[in-house]
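All protein chains of the complex are present and in place, except for one that has been dropped.
By letter and in written order, the chains are A and B; residue numbering begins at 1 in each of them.
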Amino acid sequence: MNLPPRIRKALVLSPPLIWVVLFMFVPYTILFVFSFWVQQYPTFAPAFQMGNYVELFRDPQYLQTLGRTIKIAALVSVFSLLLAYPYAYFLVFKVRRPGIRLALYMAVVAPLWVSYLLRAYTWKTILGTTGILNSFLISTGILTEPSPVFLYNQVAMVLTLTYVFIPFMVMPIYAALEKIPPSLLEASADLGMGRTASFVRITFPLSLTGVVAGFTMTFCLAFGDFIAAYLVGGPDGMMISNVIATQFGASLNWPLGSALALVMLMIVLTIISASDRFERLGQGKFA
Amino acid sequence: MTVQDLAPVNATTLPKSSARRLSRLVDRWVWIGIASLILAFLYIPIAVLVAYSFNDSRSLSWPMSGFTLDWYRKLAENEQLIVAVQNSLYVAVSATFLTLVIGVPAALALDRLSFPGKGVFRKLVLLPIALPGIISGISMLILFRLIGFGLSLETVIIGHATALLAVVVTQVYARLQRLPKSLEEASADLGASGLQTFFMVTLPNIKTAVIGAGILSFTLSFDEIPVTFFLTGRDNTLPMYIWSTMRRGLTPEINAVGALIVAASILLIFISVQLQRKQTIPAAKSRP
Partner (left out) sequence: MMSDIIRLDRLSKHFGSVIGVDDVSLNVRKGEFLTLLGPSGCGKSTLLRMIGGFEDPTAGRVWLDGEDVTDLSPNRRAVNMLFQDYALFPHMTVGRNVGYGLKVAGVPRREVEAKVRDVLDLVGLGDKINAAPHELSGGQRQRVALARAIVRRPKVLLLDEPLSALDANLREAMQVELRHLHQKVGLTFIMVTHDQTEALTMSDRVVVMRNGQIVQDGAPQSLYDMPANPYIADFIGTTNLFSSRLVDGRVACHGQPLRVNPTKIRQGADTFGFRPEKARLHRGDAQADNLLRGTVCEVLYHGSIARIIVDLTGGTVLVDLPISDASAGLPAIGELVAVEIEPHKIMSFVAEAAA
């Protein structure tokens, strides 16, 4: 069966192409169009007006939520970085036995396989007023009565989301550090540089692509999260996704929800393309 | 930095200044301490999750009161839960199959073919990796609503297959890139047709990547919430069921489900590590 190349190409290409157009391109386009429609309770009507976007800027709760979401996502990324970088560094530069290194790497990546929902849930059971942390602190005499400060706030959000997304920070940093030829660090030492200075001038700059990739990943994931907020966030920890979900549920204002989703999409795309550009700048250096 | 020796060395053969040895020792234990802290942060919550599934008290608090298997017995009698597990299996298997059937050709096309719109195609396919699941969920919700397609487990399957496409494409594409083009050229040179080459040369070489991507897709689909949340009809998948139970209140029954999921995950990790071991594992590459 020797088909002409053009037909072969079409056969390979058409299923994914049709699928992507039908279930990605079309829905995103509709989402875009929908964001200009108007709500006419209990349904919506086609229109082309900026009302939904105006509403987003007029009602402070939307911008506030957006700001809070960005803040939480940024904190999650920062804390993930602070924990993940030393760990990845330890694996690459301090553990010499490849078997142990692989095991320790897998130990960080493995939790990704365990249900995200359950990993967030377990923090709820730990942090609640009747939860494990409170009862533990009371049994050891540190607290005399349960404290509500652990759960339903932004700290709980950052803690839980950091816990959930930290593997996404470890993976790219590990990959970037591992790619650094050991001879570069030897050369730096050979040329008179101490360990700390070598890290600042050689290791860290060369691992930046991994840091940026990890930062992008954890930021985008935390930014779009809407489960942790229900479980551990409380009203103070509501994220932009929760507001969108409300528009598609209880509030039944799909056009407004679409506009919000579009704003969210734009923010995510901006971050991704900035990170892409950074990565492209760093390419070719190891050629 | 100098190459660090973590393996214990025979001290009697070391005429080395003791100050240097001490600083090495301190350095080593500081690093081991840091790593242990991070692993504790990752694993204590999972240990808590599992431990409380065996605790014979309804309240999740310290100290634990005693050992029981009651929560597991309750699970076995919980019909809603069993239906949810069945639904999840159906969704995850179908979505994985679909996403592989679409994703492998997509990866092939990205690696081997040039066609107009390739850049846009690539961006769209890879987008869901970083895109919040909620956006995929609501955009497809609107689509199904507009074309009058009722929500069901099937719409969830389509949603999952779409969102997971990126996972399959990145994994298979990465493997394809490492596969020398000359293999396929040699196959063609020896008279094989395009299809024969794919099944006899290309597929065997990317097999483990495809299986690995399949296992990962299965896990992610089994665990998926944001897309499912918007696209499911009256049927519940397991995470949706747990989710609704959770919102009603915390119970060790959820811990029992969790412990079972942890066990299943360990099994899947084990399988995928075994798969990877047959390949050269970049993560295990030795440094001099």
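Structural remarks
Note that in this section a contact is a pair of C-beta atoms (placed from the backbone, for glycine too) under 8 Å apart; a residue touches a chain by one contact, two chains touch by 3 or more.
Everything numeric here is computed off the predicted structure, so don't read it as measured data.
When the whole complex is considered, the residue among B:20, B:73 or B:207 that touches the unshown chain is B:20. If you put the hidden chain back, the residue from A:47, A:149, A:187 or A:274 that touches it is A:187.
Interface note: of A:206, A:243 or A:262, the residue touching the hidden chain in the full complex is A:206. Take subunit A: the residues that touch the chain left off the picture are 181, 183-184, 186-194, 197, 201-202, 205-206, 282, 284-287.
FYI, only the chains that are shown with their structure count from here on.
Centroid to centroid, with C-alpha atoms defining each point, subunit A and subunit B lie 15 Å apart.
Within the complex formed with subunit A, the residues of subunit B that make contact are 1-7, 28, 31, 34-35, 38-39, 41-43, 45-46, 48-49, 52, 59-63, 101-103, 105-106, 108-109, 113, 115, 121, 124-125, 127, 130-136, 138-143, 146, 158, 161-162, 165, 193-195, 219, 222-223, 225-226, 229-230, 239, 242-243, 246-247, 250, 254-255, 257-258, 261-262, 265-266, 268-269, 273, 281-288. By the touch criterion given at the top, residues 1-3, 5, 8-9, 12-13, 15-17, 19-20, 23-28, 30-31, 34, 83-84, 86-87, 90-99, 101-102, 104-108, 110-111, 113-119, 121-126, 128, 130-132, 134-136, 139, 163, 166, 174-175, 178, 182, 185, 189, 195, 198-199, 216-217, 220-221, 223-227, 230-231, 241, 244-245, 248, 254, 257-258, 261, 264-265, 268, 272 of subunit A touch subunit B in their complex.
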